[in-house]
Each structure stands twice: as structure tokens, then as C-alpha cells.
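Take a look at the structure below.
Excluded from the complex is one protein chain; the other protein chains are retained at their positions.
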Amino acid sequence: MQERGFGSDNNSGIHPAVLEAIIKADCGHTPAYGDDPYTESVWRKFKDNFGLTAETFFVTTGTAANVLALSACTQSWNSIICARTSHLHVDECGAPSKFTGCTMIQIDGENGKLTVPLIEPHVCGFGDKHHPQPKVISVAQPTEFETVYTRKELCALADFAHKHKMLFHIDGARFANAVVSLNEKLSLARDSGVDVLSFGGTKNGAMLAESVIFFEHELAEKFKYIQKQGMQTVSKTRFIAAQFDALLSNELWRKNALHANEMAALLARTLREETGYVPEYPVEANSVFVRFGEYKLRALHGKWFFYDWDSKGLCRFMASFDTTEDDVTALIEDIKKY
Amino acid sequence: MQERGFGSDNNSGIHPAVLEAIIKADCGHTPAYGDDPYTESVWRKFKDNFGLTAETFFVTTGTAANVLALSACTQSWNSIICARTSHLHVDECGAPSKFTGCTMIQIDGENGKLTVPLIEPHVCGFGDKHHPQPKVISVAQPTEFETVYTRKELCALADFAHKHKMLFHIDGARFANAVVSLNEKLSLARDSGVDVLSFGGTKNGAMLAESVIFFEHELAEKFKYIQKQGMQTVSKTRFIAAQFDALLSNELWRKNALHANEMAALLARTLREETGYVPEYPVEANSVFVRFGEYKLRALHGKWFFYDWDSKGLCRFMASFDTTEDDVTALIEDIKKY
Amino acid sequence: MQERGFGSDNNSGIHPAVLEAIIKADCGHTPAYGDDPYTESVWRKFKDNFGLTAETFFVTTGTAANVLALSACTQSWNSIICARTSHLHVDECGAPSKFTGCTMIQIDGENGKLTVPLIEPHVCGFGDKHHPQPKVISVAQPTEFETVYTRKELCALADFAHKHKMLFHIDGARFANAVVSLNEKLSLARDSGVDVLSFGGTKNGAMLAESVIFFEHELAEKFKYIQKQGMQTVSKTRFIAAQFDALLSNELWRKNALHANEMAALLARTLREETGYVPEYPVEANSVFVRFGEYKLRALHGKWFFYDWDSKGLCRFMASFDTTEDDVTALIEDIKKY
Partner (left out) sequence: MQERGFGSDNNSGIHPAVLEAIIKADCGHTPAYGDDPYTESVWRKFKDNFGLTAETFFVTTGTAANVLALSACTQSWNSIICARTSHLHVDECGAPSKFTGCTMIQIDGENGKLTVPLIEPHVCGFGDKHHPQPKVISVAQPTEFETVYTRKELCALADFAHKHKMLFHIDGARFANAVVSLNEKLSLARDSGVDVLSFGGTKNGAMLAESVIFFEHELAEKFKYIQKQGMQTVSKTRFIAAQFDALLSNELWRKNALHANEMAALLARTLREETGYVPEYPVEANSVFVRFGEYKLRALHGKWFFYDWDSKGLCRFMASFDTTEDDVTALIEDIKKY
């Protein structure tokens, strides 16, 4: 039996209920490419959770969820505004530029967050043929530093976008963790004015399940072509649908996210109290950023798998749906020991 | 319990051994994005089956396997030669053009097959800056009409390609069925001069597992960037690896393909003997094309799910790894009845 | 003084009246990128000739005129139908695929022409997410074999396109020659249902002047962004406008095209009467295709610059606005001599 670590929530396996749903869907033949009863039934659950106007499509990676969502919102002469620290800019190997052809505008934020004053200077040149036409504001919720936008902050960004006839996209690979952190419902997305949400299942306990949710029909209308041309129309779609079915049943998404967030909070608290180390960013979702000296860092890497975030000792410990209190204790012991 | 049909082999579920492999891999934490022991171990199995030079990458759809493979072979000013009836041209919503930027040259073949004489007139203009530079010949094995290229035919295409410094790609979404049909081994690909193979697992009993196999290192070298930018670098890759592990263990791929081919042969034989209908194309893999009158067609569609192939009564019945002799009998009965 | 030949009409120089117009526009400063009085004034002349709804944009190459026109008509998941012998497919190094991302469907025509029955089988799959969605029929007028579509033939293609909610594009690099051949006016384009026309000036006596003309406002609306992102928004646009001004003044376009067509007709007639060679295709515009034996071909190439069209002796002799009767006589003499 392999051990659990704090590398990433996508280092974890499959939540038992998700696995069970896959097994249950493995029954007889169904039409492929989403024309099956499992998919249809899950669409209804999405509407229950995200609002009646939600139109959902399933994809297999977070990169695809983001890029195809943005592709549905843009023409190639548009620009898309994101944080310089965003996954979109840093960790998708340029997929957004390649597939949309759009200009990606990187903005230096604070703790990974964008605000209207930071964005405003870059929203200009409308109607000027020489200038890429601003079209989408895209933020991660939670951010890559696991800070969480409040409802008010989201609304401010959405309002600003809509005032300029732009659209508001959320990279929600860990959206569940943010929603739990805010003690909100999934409908937070729609209610705060989001136009399209990349909603992740994989980090929340699924095996391989991501989605794109449009909150207005017009954006969704041609998406089936974008998805297929984007190489993301899966033949046995029912097995992705089944995973989301499990996550959306009995609020499993909430339980999983809450647990991960609580384990991160426990880690942060114990760290502070027992070792004196203070997290670098507010611990608002399921990870803890902390800065260690070179010796301790090397020693810990010898025993634990986790990511360095810069070359000066900043590293990230991320909890998952299956992290236990014992895991936290074991990590703290090692931090104290070395 | 849903019934089985003859719609497509991707309408079927998961082979029990594949499901078991997924469950077995669901154990503890592992690094994501392919840096896990499951993936590494399966790579070795690919080398055992496809040859030591085989370098394998996992993706989630057949479209992605084809398009990303072709992208690794080309610059945008190249042309790619395929059959007009190919999945590549007909059924991928233009993904090859969009992602590679290449000119796709469609050639009218016979029974879905390309030959050197058919291709030759289109392989021209080398060095002429006005003309897209021919770079890849891409064929499906088996073809979309389920005809199978012989080893000799493959070699002829590969030789022709290489003579012109071009590359030879196979869309092998059902490659196992072709290999079984020829009574060959998977290494047929490498042995007949294929440069890159899209090797499918999904239609062979997996849940969601496709792969790209390069037979020379140079083509594979930068593929990790193409894959990621192509939105196909899956976080929990171990669960795709596990599926291929099951298929490559104890030649499960062969058993599944053989069974499907046999069921198609049974259907063809019974059809001919008991109903007088004669398949439109040679039944060389796991499907049977047959032409029915309007009345019978409509009646059968009322009870069975299958695809029409033209507007004049041609339709396709496809067997799967889980098709039973009873399924064939039931279908034949209904064909006789209406 | 260099001699004139029959290589291509774009081997010729600048018509004196066009040169004069350039010189006349070289006066003081004007705003760049088309916001100048010359451009505005020429737009009006385009409306006079092509109809009041014509909206014109200037570009610098025929490739750009075609590709950007098609880009304005399509999304990347569309397909564009063209002749296999078309300049679009053969001679633009894949620019249409690269820039539009669309699937280019090549159809084998007769004498370079497409007809509704030839096109019809490829116009299918509407609404099917797996299939590229047919959107544009693109033909060259005259074709690459210098055959000319009649008004009736154009209307048939336009009607068919519109019946399927598709658009009709004409590659009119030599549109003037076709219009003259039909004894029509430039408004033939609009009148026969063309949606967008690539209208060439360069081969008609300009130095470097091509245009894209939309006949409905909606298609033109965002074109300024496509043009700029397509690298075709020229700073000193007034000098392209001036060239078209000259061509559209006093029907210079007609005189130039008429003269070139007449010289080709003279060549064809003399060829037939004095040498016994018969043109391979009907001589409907400004070029003559003829098939010579190997010896004569080699000898002629020693003295004249012209293009071979296949490897079996077919070659093209093209007349230009400045071709003289003496040029034709000299060529005929050499054909007789060798």
C-alpha cells in the first residue's frame, strides 16, 4: 500500500463512492459521445446545483476545460486577462494561445488575486483595429496560492466585465474547495455573475472528470463543435458522467472539499503552534504555503513528495479528500525533527 | 440491466479485467501527470509488445491520438494524405486542420483503402514554396469500412512514404482487431515501417484509454509539450496506464479483439446463410456492412441501435468484446422477422 | 530593356496610368492605415462598380485576399469546398488551413470548374458534432485553366450555397478577364449571388493591389480585426487605393483585361491555323494551354519563360495587358521553327 502525501490533491486516488458509480454505470451498451441516459441524468443534477440555465459539457483535463471554455467566448483577435501567477499562464504550456489564438494579458496581482483597479488599465482600445479587443477576464477560484475570492470580489469583477461587454470566466479546478471555504453553494458561480465556469471533479475525488458550465445558452450553442474539434468528445462519456453523479449526490463534493480544507487548516494551525512556522499566504482552501531553510527543505524532500514554489524555500503542502489527521501529525513530526 | 447492441464497440462498457486494474491502481498517492510507477511499468509492456524503440504517450480520445501524433510529424506548411472516407477527414470536426494547420489531402480509395498509385499523383511540389509540402501518409487500420491492410500493403505505403522522406501514420483506434484479423503481433506496426501509431484501448474493452506510439525517438522528443499544449496531459494518468496494463497482460487485447471479430464473422455468415443478405464489404474485422430496404431498416431501428452509413439503406453492425452469440441470434431473428 | 514573355500576367510591370496615379498620390502627409482621402474616394468607385452594398478592403497578395475573405466567413469547425485544381488548394502553401483552421474539401472538377452535382455529396452532416460543418463554396473565376463560369453557372452555385445557409466566395485574381470574357459588368459578382469576392488588381496592370469585397455588411463588420491580425493592414494604404483608382477610372480594368484576352485569342487562333496545335482547354480568358512534344518544349524553354502544367508536355502561355501582336507573332515563329 502506497502512502499518502501532501504533493497535490491530484496525487490522490478515487473516492469510493465515485468508483462505485463507475462500476454501476458499467452495464450493457449505451450510445456513445454523451447521448446516454447517465449523461442526461447528470445534466439535471448540474442544473439543480448550478441553476436552471447551466449547460454542462464533460472534458478530461483542467487545461481542456479552461481552453475550450475560453475558445467559446472569443475570436482570435480578442484578448483574455489573467493573473501572471495563474495556471492558465504558467502551467498549460501555452494551450490557451495555441487554441484560441488570443492575446493573453498577464497582470501582476496580490496573493494571486486580480482586482478591478489592477485590470482597468488593460481594458482599452475598443474599436481600434490595431489593438486586441478585450473580451474575457479569467480568474482561478481558489487562486494558485489558494486564496479565495469573496462573493463581493467576484461580483465586482463580473460587473466590471459586463460593463465593458466582456465575459467572466472562472478556472474552478478546485471550485468546490473555494465554495466550502466561503460557506456558499455551487450556485455562487451563477449568482456572482460568472458566464462560464471550468468545474473540476478530479481533485475533488474523481478519477478523471472535468466540466465546462455555461450560464447562458448563447455561449453553449456551438460548443459541441469546439469540444469535438478540441479533441475532447469522449466516446464512453457515461463514465465521466457517473463520476460527477457521485460527486453531486448527497453533496459529496462538499464533504470532500470540506475535509481537505480542514486538514489544511489543521496543518497550518499545528505548524504555527508547534513549529513556529507561519504560512506565507492566508490558508483559505486546502493548501499551506510555507518557507523553510535549505537544510530542512532537503531533508523533508527526502521523505515527502511536495512542490517547491520558488528557489528560496517556499513550498506547498496540499491536503486531499483522503488526507488523515495522522498524515498531518506525521508531517509535523518530520518538520520538527529535521 | 441495459441490453447490448450492435451500434459500436464504444457503446460497450469496461472489460472486467480492466475495471479490476483501475481498482487495483486506486491505492495511496502517486505523482501526477505520468510520473507514477504504474505508467512506468506499462511503458515497459508497450516496449515488449511494440518493440524496444516504442515510446508511448497516453491520451483520452482517438481524435487526440491522431491529431497530436500528426502534429509531432509536421509543420503547418506540410500536407497530410488520407482517405476521403477516413475518420480523420469525416469524423473529427476538422481537428487535424485546426491543430496542425496542415493541408489535409483527401483521396478517393477503394473499400476505404489507399494504395501507392492512388497517392502518387498527390505527392509532388517538393521544394516549391507555393505548394504545401507532403509529409505524412495516414491510413486507418482497419479502415472505416473495416477492411484490413495486409502486411505487404502496409510495407508498400511505408516504403513509398520513406522514399519521399515522408512519414507513415496509422489510425489504430481498432488496431487490435486488424492485428488479430491478420493473425499478427502488435509489432506488425513497427515491422511494416509505421513511424507513429495511434493505438486505441477504449474500443478494445477499456473505459477511456488511447495512446500514441512513436517508433523513432526523434519524433517523440518534444511530444510532451505537444501533448500538454494539446490539453491531453491527464493528472491521474495512472488510471489510464492501468487500463492498458490490463489489456497488454496475458494478451487480453487479442482475446477481446478476436472475440469481436468472431462475432462479426458469425453475424456475416448467419446473415448470408439465413437471410440471403450479403455484406457490402469484406468482413475482415469486427463489423458488418449490409444494405437493407427502407421498411426493414426502419423496423430494425425501432428495436436496435445502429448507424446508417448512407441514405440508401447501407448500415453497419459492429460487434464488441462483450457481444454474445445470443445477441447475434437475436439480431438475425429480427432481420428475418421484419 | 527587358523583353516581354508569356510566363504570367504578374510578370508584367505597371500600367502607365496606374503608375501615374501612384505619383499623384505621393503628395504631402495623410493619415495611415486607410484613413486617408484617397482610400475613401476609391471606396465610392467600388460601390459604383460593384453595387452600393459593396464594402472593400485592400490587401497586398492574392493569397491574403482569399484567406482573409474565407476567415471572415468561417469558424474553425467549418469546411470550405474548392476544386482540387484550385489555386487555393495547390498554390497557397496551406495558408487557408493554417489561418482559418477549417477543413478544405477538394473536389475533382472538369476543366477546373465545380458544379452543384459535384459538390452535393460533400455538403452533409449539418448539426453532426463529429463532422466539419460545410460553410463556404469557393471557386476561381476564371479557373486555373482559364475557363469561365457563365452567369447561370455562378447563380446555380450561389443558390445551392444559400439553400444550405452556406456562403459563396470567388477567387477573382483575374476577375476582370472573366467579366470581359462574358461581356458583363463588375456587378456580375453581386448580381449572381456572390457573398465575398477576392478582386485582383495586380494581374490587371497594378503594381501590388488586391482587394476583398463583401456584399453584405454583416460579413464585413469585424473584418478590420481579421485584416490587421492577418498582417495585411498597410500603413501607406493610399498607394494601394491609388492603383485601384486608376483601374476603376474610365474602365481601365476592362481595357486591360480585354486586350490580354484578345492577345490570348490571337495566339490560340494563330496556333491552330499556322501550326496545327489545338489548345487543351477552351480559351476563354487570357491564357492558352497547349501540349508540345519533348523536343519542342525544351527548345522553347530555351528562349521563352513559361510554365509547364504537367510532366507530359502541357504548358501555359499567358497574355498580359502589355502583350503585343508582335509578341504573339514572335512566339508563333519560334513554335514553328523548332
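Chains here go by letter, A, B and C, matching the order in which they are written, and residues are numbered from 1 within each.
Criterion: a contact is a pair of C-beta atoms (placed from the backbone, for glycine too) under 8 Å apart; a residue touches a chain by one contact, two chains touch by 3 or more.
Please read all numbers here as calculations on a predicted model, not as lab measurements.
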*Of C:11, C:187, C:275 or C:329, the one touching the omitted chain in the full complex*: C:11
*Which is it among A:6, A:77, A:199 or A:317 that touches the chain not included here?*
A:77
_Just to verify: which one of A:24, A:44, A:130 or A:151 makes contact with the chain not shown?_
A:130
*Looking at the whole complex, which of A:59, A:93, A:148 or A:252 touches the chain that is not displayed?*
A:93
*Against the chain that's been left off, what residues of chain B make contact? List them.*
33, 75-77, 101, 129-130, 133, 222, 224-229, 233
*With the missing chain put back, which residues of chain A would touch it? List them for me.*
76-79, 89-94, 97-98, 101-106, 125, 129-132
*Residues on chain C that touch the omitted chain in the whole complex?*
1-5, 7-8, 10-14, 19, 22-23, 25-32, 59-64, 67-68, 92-95, 98-99, 202-203, 207-208, 225, 228-236, 239-240, 305, 320
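Following the convention adopted for this analysis, only the chains that are shown with their structure count from here on.
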*Would you kindly say which chain has the C-alpha centre located farthest from the C-alpha centre of chain C?*
A
*Roughly how far is chain B from chain C, going centre to centre by Cα mean, in whole Å?*
42
*Per the centroid of Cα atoms for each chain, what is the distance between chain A and chain C, given in Å?*
51
*asked:* Can you list every residue of chain B that touches 2 or more other chains, as numbers and ranges?
replied: 92-94, 98
